[in-house]
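The complex is shown incomplete by one protein chain, all other protein chains being positioned as in the whole.
Here is chain A:
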Amino acid sequence: MIELVDLSKRYKQTEAVKKVNLFIERGEIVGLLGPNGAGKSTLISMLASLLEPTSGDVRFQKKSVLRNPQPLRKVIGMVPQDIALYEDLTAEENLHFFGRIYRLKGKELKKKTEEVLEQIGLTEHRKDIVKRFSGGMKRRLNIGVAMLHEPELIIMDEPTVGIDPQSRNYILETVKRLNEEKKMTVLYTSHYMEEVEFLCDRIYILDKGNLIASGTKDEIKDIISLERALSIKADRWENEFVTKLKGNPLISRIHVEEKEITVIVPREVNMFSAIIQIAEETGQELNSVNRKDPTLEDVFLHLTGRALRD
């Protein structure tokens, strides 16, 4: 349906997107994953014909949209990363406003508004002023506005940042439902692995403007099939323990959190006893050492040596 060819964007100093190739088929949910500043927003702005690329092409149904963006714009719905609403108007007034912009009128406008309010679960708050909404409610309305004209392709730029888990689940379920019931194609951008794992059929991982991996969930996880992730848990860390782990030649990647350390090690080596031995030497108390099923998070760690949310 849509295809990016060697797409690049350079701002004055920064190269935000570097020669990205990507495609989306009708009916898919595609995930675009990357840490802050990876270039996700830049990439999808170009995809949505809102930002001119420095080089490369965006094709919609095999035709370039750079010269003629109208066919794409007709079918696209965009959920921007920031809340793009009139904060002084009510939820309903916002929907009416953007509906009118899309040339919806009278009965049709009313019907669509009701439908969207229902979908995003804001029917009861339709008469409330957006400014007084919670973060989650604003996010939901932000999505709702993009659905009014029933787009075939909806692009969501981190629709769940900074909101409570309940609203987040609600949004994820909504996206899934839209895809299943309305056959909406979705490009979902996030820096949360779980969301992308839950929602998406195919995933692209973007880091510092480069696509570093792409494919189905399983394909991506296979990237680290020769290795294995181990999770070490404890209440606190002895400095010496961490230093020794970092110095161990068999451990290719390590990521330290408050109560959990993830290490990537070769599959064929049994690291359990080695880790326990290091713990004994350094007086480190351990709660557990477990083998982890690889997550996308681990893949990212494997590929970049950094955690996604650093």
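Rule of thumb we're sticking to: a residue touches a chain if its C-beta (ideal position, glycine included) is under 8 Å from a C-beta of that chain, and two chains touch if they have at least 3 such contacts; residues count from 1.
Please note the rule applied: contacts and distances are computed from a predicted model.
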Record-based protein name (UniProt) of the chain missing from this complex, from "ABC transmembrane type-2 domain-containing protein", "Sarcosine oxidase subunit alpha", "Sulfite reductase (NADPH) hemoprotein beta-component" or "Electron transfer flavoprotein-ubiquinone oxidoreductase": "ABC transmembrane type-2 domain-containing protein"
Candidates A:76, A:117 or A:206 - the one touching the absent chain: A:76
Residue, one of A:84, A:250 or A:269, that touches the chain absent here: A:84
Given A:50, A:226 or A:250, the one touching the chain that is not displayed: A:50
Those residues of chain A which, in the complete complex, touch the missing chain: 11, 45, 48-51, 73, 76-78, 80-86, 88-89, 93, 97-98, 100-103, 129, 145-146, 149
